[in-house]
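For this view, one protein chain was removed and the others were kept in their places.
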Amino acid sequence: MSNHPNDYIKPELMACCGAREIRDGDIVVVGTGFPAMSANIARYTHAPKATLMQESGVFDARPARPALSVGDPCLNPGAAMIGGLTDVMGMFLQGGWVDVGFLAGSQIDKYGNINTTAIGDYEKPKSRLPGSGGANPIGALAKKVLIIALHNTRSLAEKVDFITTPGYLDGPGARERWGLPTDTGPQVIITNKAVLRFDATTKEAYLESFHPGASVDEVVKLTPWDLRVSDDVHETEPPRAEEIRVIREVIDPHRMITIYEKRGYV
Amino acid sequence: MSNHPNDYIKPELMACCGAREIRDGDIVVVGTGFPAMSANIARYTHAPKATLMQESGVFDARPARPALSVGDPCLNPGAAMIGGLTDVMGMFLQGGWVDVGFLAGSQIDKYGNINTTAIGDYEKPKSRLPGSGGANPIGALAKKVLIIALHNTRSLAEKVDFITTPGYLDGPGARERWGLPTDTGPQVIITNKAVLRFDATTKEAYLESFHPGASVDEVVKLTPWDLRVSDDVHETEPPRAEEIRVIREVIDPHRMITIYEKRGYV
Amino acid sequence: MGKVMSTADAIQQFVHDGEFLFIGGYVCRPPFAAIHEIIRQKKKDLTITRSNAADDFDMLIGAGCVKRFIATFISLGVYGLARCYRRSIEKGIPHKIELEEYTNLSLPLMLMAGAMGMPFVPVKDMVGTDLMNIKSFMGDGKYKMIESPFDGSPVMLAPALHPDVAIIHVQQADEEGNAQMWGIGGDCKWGANAARKVIVSCERIVSRETIGKDPSRTIVPAFKVVAVTEEPFGAHPGYTPGFYDMDLAYGYLYKEASNTVEGFQAFLDEWVFGVKDRTEYVNHYIQKFGYAQYKKLQAKFDYGYPVSYTY
Partner (left out) sequence: MGKVMSTADAIQQFVHDGEFLFIGGYVCRPPFAAIHEIIRQKKKDLTITRSNAADDFDMLIGAGCVKRFIATFISLGVYGLARCYRRSIEKGIPHKIELEEYTNLSLPLMLMAGAMGMPFVPVKDMVGTDLMNIKSFMGDGKYKMIESPFDGSPVMLAPALHPDVAIIHVQQADEEGNAQMWGIGGDCKWGANAARKVIVSCERIVSRETIGKDPSRTIVPAFKVVAVTEEPFGAHPGYTPGFYDMDLAYGYLYKEASNTVEGFQAFLDEWVFGVKDRTEYVNHYIQKFGYAQYKKLQAKFDYGYPVSYTY
């Protein structure tokens, strides 16, 4: 294996991008799939003291297999603490202890607002989605929010049909106006094509890096707002050998991650 | 043993007066001493389905001996539920489930207000008392509050030096004005001389019955406000044989109740 | 009259058309025995709530029992969107339910407020989003924005909820209803204690003495409980920690069935209307899928340590 093996799939790269946002010691609230994968890559590589929690009430689970949901049976045996929603979402998240939250959504806009409620008109939706669940409070209260998205003009939007989860709302100053805690908000949008980061002033997502195989032009074309490009835009670092090893040998030996390819993350 | 044996002591009579205020099925929040004694007499006689809780977080304890405090070790083994203060004082009391609360105090006034904070001026007290603890919320939120007091002109007062625990505050309408739940408030003051009950209109305590050995005149004289006397004032029913049996054989075989005699309940 | 009764009797006596139900669970411990009974008894116009709803709520909606849903989220987990729910909202089949939407922070706190006798509770989420802008049957009572009287900052107050009935499934309870639970809690404790009446479904009825050996595990006290039903395997196809695993294969069956109105109806006919109670349901399950599959779901043996409360 070279230092950056070539045989990775796009979801592996995306999971690594997420992992690299996590610092050692971070408290990470995770859902299933990418978030858990990213957090665990971080734990097994540069951030051994990062700890995970699930909104259902679980802290520092030791699942024997990847959890299929945040209430999965495998999260129970061996966890350090199990309570309920108000423990994790109340005491830990609203209490201000969560460093990193991971979110996905059917629609994401340039301010990092996320729609998981309804596509089309709320009253007569084209498609009714599951709703907020824990997404809104994680988006409101986690210090750093990482967003996972498909890169196309349906999943990304100038403005989402429904703001389920707050990004920067309608731009600079909005989170502060609503009394959301300072120094919280979306950090990055990780797509199957690129990594977008948020401008400190305008609060708009801009292009930081494009994944190997993609290009600035392609990414700009697939983004339905006038995407700003960083002066030092570059290719995303591919998965490192050690990251790939951890994914395939430790975290996900049954390759459940491949389902994301079927969902379009290619 | 006759149906009303003669060899009882005054604290036993008082405990029986408390017991008779409890109905079957009542949820009773108790302290130690009289309250626990009264509630248990009720349980072992006419109210087998009354259940007890202690503010510390205990529901339906099965202590092997009388508890010395509401946090006594003997309350742990065998209880039906143990949580914390917010379970009993929050979920059960503030939640509106507590039928009966028992309180005592160094000073009680005609409206059933109780002082357990300070005798004399608050800033420069003659005697600094323990404070509210659970008394204020029990007085505020239990449906029926039973008050235990020494009958003399120091313990009873026209107006207490400090209202730690609300009775009817400054009279009719006051509890409602402050938003205290409807149909709550003091029910009775049980002293070592008499049973006082509260007038539905004036909210003042009046004489309902005097204990055997006492008289209306004596009770009026020992009461520092213009004590109204019920039209059908009568002698308090002495302890029944069955009540005495329960106290001495079941609840308090070591006769801890006698310490109340030493404290002046004679 | 004791509280121990059949699920049919409990639902008959204590759940009435038009009432507001909290239904516990969070992937684990959905009270499916009771859910099926509500459908069998054709209860109507219910308002239902819990944080993170799943197949049990979808089934109640598809069966036409639900008028209103105080929601945060509903899906079939790995199997994606909840089909009956979507049909109701998108196409009005069998009718369009009304939704009032909160989050997995605000709703559990509103149930906590209900349990604690608090009139409302301050919540830090929701603000600035369309969850604020859209109000349904709770109208202006959905929340209130105030300026904090302490520091003037904007604060959202969410109202306390008081369900008429809570239905929960736990590992064990005694005959009076003292209910003990371990593992993932969701909003079960708050939802149950916020309700005026609680129906406790459990894997096993144990003695009051067993409860007293570990009272810190109790989440609902007897005096709130109106009915206790013993329903082993009662959360299937959900799981109960220490008892059995979730049944993904059966979940797939439901997903496939609920893709169409006809499929959903056939599913109800087989698994709900086709059996008279949970015993027949489990019997049907074993008849159809075999004892080996049933046995495979049973939890492995891995017990922890006992503790003492003595002095």
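We just call them A, B and C in the order they show up, numbering each chain from 1.
FYI, a contact is a pair of C-beta atoms (placed from the backbone, for glycine too) under 8 Å apart; a residue touches a chain by one contact, two chains touch by 3 or more.
Small disclaimer: the values here were computed from a predicted structure and weren't measured.
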{"item": "Candidate in contact with the missing chain, chosen from A:C17, A:A39 or A:C74", "value": "A:C74"}
{"item": "Per the touch definition above, residue among B:P77, B:G105 or B:P186 touching the missing chain", "value": "B:P77"}
{"item": "Residue, one of B:P35, B:P63 or B:P137, that touches the chain absent here", "value": "B:P137"}
{"item": "Residue ranges of chain A at the interface with the undisplayed chain", "value": "27, 51, 58-60, 62, 73-74, 76-83, 86, 90-97, 141"}
{"item": "Contact set of chain C toward the excluded chain (per top definition)", "value": "109, 116-124, 141, 144, 146, 148-151, 153, 155, 157, 159, 171, 181-183, 185, 210, 213-214, 216-217, 239, 241-242, 244-246, 299-311"}
{"item": "Residues of chain B in contact with the chain not shown", "value": "55-58, 68-73, 75-77, 82-87, 89-90, 93-94, 113, 117, 122, 125-137, 140-141, 162-166, 169, 174-175, 177-181"}
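Following the convention adopted for this analysis, only the chains that are shown with their structure count from here on.
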{"item": "Path length in steps (a step moves to a chain that is touched) from chain A to chain C", "value": "1"}
{"item": "Top-ranked pair of chains - ranking by C-beta pairs in contact", "value": "A-C"}
{"item": "Per-chain CA centroid nearest to the all-protein CA mean", "value": "C"}
{"item": "Separation of mean Cα positions, chain C and chain A [Å, integer]", "value": "29"}
{"item": "For chain B paired with chain C, centre-to-centre distance based on mean C-alpha positions, whole Å", "value": "40"}
{"item": "Centroid spacing, where centroids are CA-atom means, of chain A and chain B in whole angstrom", "value": "58"}
{"item": "Sequence positions of chain A contacting 2 or more other chains", "value": "none"}
{"item": "Touching two or more other chains - residue numbers and ranges from chain C", "value": "none"}
